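The complex appears here minus one protein chain, its other protein chains still in place.
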């Protein structure tokens, strides 16, 4: 029951210019090197242009500039990667045809679910929730009381929403996600112990937010934790209490953002990059992988930290010298002075 | 059904000195900048003292030294942050009024649950468990056989306890936590493969331990993994087999502690800091975020590693020079020698 489309149908779908055989059948997508005659491919990175000569693909999505290099069928579009992204959805596994509520799901009588909402086996939806049109609530997910879930949002199995969390429209939450757990807040009790600070705020997600498997976004301590529209979050990300993230920002796996920090819009946060609390990152900032961000950033641009990778034996020497860097700096300053004195003396 | 208290009631609760209108009603808490006339705020960090002049808060918790600067109502206490922490619990969402056991929960007949224990929908409690007074076992949680859970402990939905795990009193485990999974132990089989070492120990948590969402604490290989009283653990933390953590230690998100390492009492472990296996950290050590701890620490104090953040273009230059640091060190030593020889020669 797989998808099959002619190039004419695909061209119409994408509003693309078609060169070649309009009746060619396409049953799947693949990279230029792997594609067969029934598969469609794309050229986005010019580095791969030489593959246009050798690919067996049934058709290739290309920019007008590269169209002449395509040997077989070409679909010409201004942004081949974006067109490819749109096409992938046609070849995806189909969603369930109609709303189902598994009888094992436990739905509180005061929860308001649009009739089109599907609820998987063993899911639990508590009192006062509002779940809008077309949502999918995955098996074994837990939606605590008074949550609001916008239309078209898909929650995969085994997701938790703590009480009063709010999701916008067309969000996707992957398995293992935890939204709205307590922020990490404790006051020293003056005797070596800790007094827990009850976390009274909420977690609010905008529209079209995607959250990867096993990521967590904590609830606010007093105010709310706020994630903007179109924010894309990879697996194992941790967003602390009262963080704010601007729209369109994307963050790779293991990003950790400490409490009350503000991340701007359209930022790209590399994998395993970490952010101190109570700082502010402006819009259009990119942090490379493992970046250690301990202060605010006010200028757009790309930032990095770390030492790069070395053979361990060589690394150990550099690491020892790193410890002595301030000494080395002073030695060089002393040498410069002596050198200057020597030159002056010899004048 | 939100909470409402007079300042007189709050002052009594906190044993605070009240200056101002004892009948003022408080319905919530907020920061100095955001608080309204019905909300109570606090001053802990003196940096924010100027806000005392402008805040609209219905009352402010302050230290005696700052009391005179409060324009409106003041609640005077020796430790405003601690008093605030205690107050938050009054304004938290109320716990369920009475014990409930959802009929969909699967509880083995040999498990011993105090009558006051609540068990959520689709939870599973296996044979031989002992669950003490007042515990909450969240929906869809799995408590494997022979676990012991101390009085007052709260387990949020979707938590796993492997067999024979033990939790102390008044612990909190957030959603996604996994206690007692196998430690990472394999012996090379001499042929490029691995022989699994069955993990025979347990995981033991003390009293008042909090474990954040999706954190994991592995069971011991032979002996046990032991977490002391009042240890506070953020989200996505990983504690390996046979680790021991002393009381009152707090660890931020993504802390990873390798097997058999001992962490002292009252330590503060920064986010994403990592700890090699089989080392020992003494009491009262603080590690800053992303700290790389490869050896034992015997002196209390604060420790760091990493390079800080730079614009990527500048960072690339520094990273290249880091590789050459040992060379640079030797060049400077040579220059020092020559300079010394030059000076000697010119004497």
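We just call them A and B in the order they show up, numbering each chain from 1.
In the analysis below, a contact is a pair of C-beta atoms (placed from the backbone, for glycine too) under 8 Å apart; a residue touches a chain by one contact, two chains touch by 3 or more.
Computed from a predicted model, the values in this text were never measured in an experiment.
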Residue touching the undisplayed chain, where the options are A:37, A:130, A:253 or A:282: A:253
Contact set of chain A toward the excluded chain (per top definition): 28-31, 34, 79, 81-82, 84-86, 88-89, 91-93, 102, 104, 120-122, 138-140, 156-158, 172, 174-176, 208, 210, 212-214, 230, 232, 234-236, 247-248, 250, 252-254, 265-266, 271-272, 289-290, 306-313, 315-316, 319, 322-323, 325-326, 328-329, 332, 335-336, 339, 342-343
In chain B, positions touching the absent partner: 104, 106, 122, 124, 140, 142, 144, 158, 160, 162-164, 176, 178, 181-182, 184-190, 192-200, 214, 216, 218, 221-223, 236, 238, 240, 254, 256, 258, 272, 274, 276, 287-288, 290-295, 297, 301-308, 310, 314, 317-318, 320-322, 324-325, 328, 331-332, 335, 338-339, 342
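Keep this in mind: only the chains that are shown with their structure count from here on.
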Whole-Å gap between the CA centroids of chain A and chain B: 25
